[in-house]
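Reading through the structure tokens given below for one structure.
Removed from the display is one protein chain of the complex; every other protein chain stays in position.
Chain lettering (A and B) follows the sequence in which the chains are written, and residue indices restart at 1 in each chain.
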Amino acid sequence: MNRTFLLQQVLNGLAIGSVYAIFALGYTLIFSVLRIINFTHGAIFTIGAYATYALTGSQFGINGLLAGATLPFRLPFVLALLGGSVVAALAGVIVERLAFRPLRVRGADPLLTLVSSLGVAVALVNITQYLFGAEPYSYPDPLQGLPSAVNFGTAAAPVLVRTVQVVIFGVSMVMLVLLTYLMNATRTGKALRAVAEDMTTSSLLGIDTDRLILLTFVISGFLGGVTGTLIGLSVGVAGPYFGIAFGLKGLAVIVLGGLGDIPGAVVGGLIIGLAEAFVPAQYIAYREAVPFALLFVVLLVRPQGLLGRAQVQKV
Amino acid sequence: MASFLATYDFLLVSMVLAAVLALTLYLPLMAGQLSVASPGFYALGGYIAAIMSTRIFPPGPGLYPVSLVLLEMAVAAVVSGVLGLAVGVPALRLRGIFLALATIAFVQILGVVALNLDVTGGAIGIFGIPQPFSSAIQYMWLAVPLLLVSMLFVARLERTRTGRALVALREDELAAASMGINPTYHKVLAFTTSAVLAGAVGAVSAHFINTWNSRQGTFDTSVNLMAFVLVGGSRTFVGPVVGGLVLTALPEALRGIAGVDVLPAWLAAFLRDGRLIIFGILIAIGTVFFPHGLITPGLLRRLGRRGARPG
Partner (left out) sequence: MSAAPLAAADLLVVDGVTCRFGGVTAVNEVSFAVARGELFGLIGPNGAGKTTLFNLITGLTAPSGGHLRYRGEDITGLPPHRVAERGIARTFQNVRLFGELSALDNVMIARHVRTRSGLVSGVLGLGAARREEHETRERAAALLALVGLADRPEERARNLAYGDQRRLEIARALALEPELLLLDEPAAGMNAGEKRALSDLIRSVRARLSLTVLLIEHYVPLVMHLCDRIAVLNFGQLIALGPPAEVQKHPAVVEAYLGDST
């Protein structure tokens, strides 16, 4: 296998992988604090993508209740991105208040919370589809000034990665650093980890668990919105169900990396991205099965994931 | 009556098949296992019937023999059972969320495989599946016995040694093991039985729907099943059956309401197309307010007592 090809595949893998990584960061953050799998992350991600689309003043298509609608103003892309992510964060908070908090208050099994999040996610995605239709959308290109791809090879043997993918990789690394810093080096982070460890005791010690949980959902939702928009920018918004597809693949990423482990989300994402990139050409049709095959194997062999710790069951 | 059947024939059969599928989620749940693998076996069963009836058995004049459909159901059941065993033995060592995730992965993998094999027709799937009956309502000849047999099976199961073992595992797996009940054996048993049933339903459904592709038996199906069991009731076999029947009928009933002119257009459209929205919201509400579903053993006992009292 020649070096150029190898490098290209590796970079493709990292590009795909960093997409999964930023998705997984928000996903695993909620698990790290609340020990629940929040499948609505995929729906929030969708809402963020659609909100940004609306905020760029773009028009919705012919299906859906709001067919042909546009907002009466248009924002430059970055502001739309931020705005859309704020909308996503808000959606996350609403979901938390309406769906998860009642379950938490009743001491519900995490499995029940997973089921609830599945229902809410499907409902939200279908509401989005009902409102905006299922057609693909693409954003007005904010990177017009920049070259469309970055060359990591030579002029003679080019190894190209699209600029937007480089941006995504950069964002994922920045997010990783920021979240790790937050969790490990700030007081808020310490409080979050206390809540993760033992919610009742933390609350008794005067930690405002409600506010911290809210903060977790705000961060996670915002991240979800950013992710949705960036991915929409990179591959286009392929209909609201792409949130469900990501939600499902995201499960593989966070389990592989270790549920609740923040660096694990990035490691898991990059590994799955690389695995997908290196699927041999004749099996390319089965590429979509790769994350799930990995998920199944990891669950059987090492359910705590690569970076997670094995859980000792106390009898 | 005739026009009612003519309008709603497809719906009625769908309701009955949905009720049987709901039982496939109920079976592992009896042992405390949340497994959403049955859509995968449902898809597999459908493909087996579709392939057998379109590629293996020669097309004849007139209707497709019911006996062949029964044969396909048997083959689908056996193949699903074998695959269920193969997947179940390793997977059922997992607990709780991890098992649920593994079964989600399983369904996704099957879906991708189905999308890409020639024998399953790839993305297009298989269409023109032969019909054993001349009208949709006649599928009740297959669907109703299937439902009755499975209901009888599960009802009986709840009263036997094996059924008690499953319930004990659900209540407290460690205590059950300490009382001599082999957890893995029983969990695999429930899982495999569920797979067998799902495969049989799939086989009938393939004929019923006339085409079969990778859009049958997906993650969405899992969500439907969860709604049936969560809302209908997860502690007695009556729950999933009622859940399946009612929730399948619900969108039609809502569609009927939507036909009433008084409603604003957007609400009418919502009631028409919002099946998954409604199910999703019902699931969210159900987990909070009635986690064991609407039909509970307690409710059945009360109804039974009320029926027994004279006057």
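Heads up, the rule we're going with is that a contact is a pair of C-beta atoms (placed from the backbone, for glycine too) under 8 Å apart; a residue touches a chain by one contact, two chains touch by 3 or more.
Please read all numbers here as calculations on a predicted model, not as lab measurements.
Among B:Ser53, B:Ser80, B:Gln108 or B:Thr162, the one in contact with the hidden chain is B:Thr162. Taking the complete complex into account, B:Pro183 is the one of B:Pro28, B:Pro132 or B:Pro183 that touches the chain left out. As for the chain not pictured, it touches subunit B at residues 153, 156-157, 159-165, 167-168, 171-172, 174-183, 189, 193, 235.
As a working rule, only the chains that are shown with their structure count from here on.
In terms of their C-alpha centroids, the spacing between subunit A and subunit B amounts to 31 Å.
Interface residues of subunit B, counted against subunit A in their complex, comprise 34, 90-91, 93-94, 96-98, 100-102, 104-106, 108-109, 112-113, 115-116, 174, 219-220, 222-223, 226-227, 230, 266, 269-270, 273-274, 276-284, 286-288, 291. On the subunit A side of its complex with subunit B, the touching residues are 37, 65, 98-99, 102-103, 106, 108-116, 118-124, 126-127, 130, 244, 248, 251-252, 255, 285-286, 288-289, 292-293, 295-296, 299-300, 303, 315.
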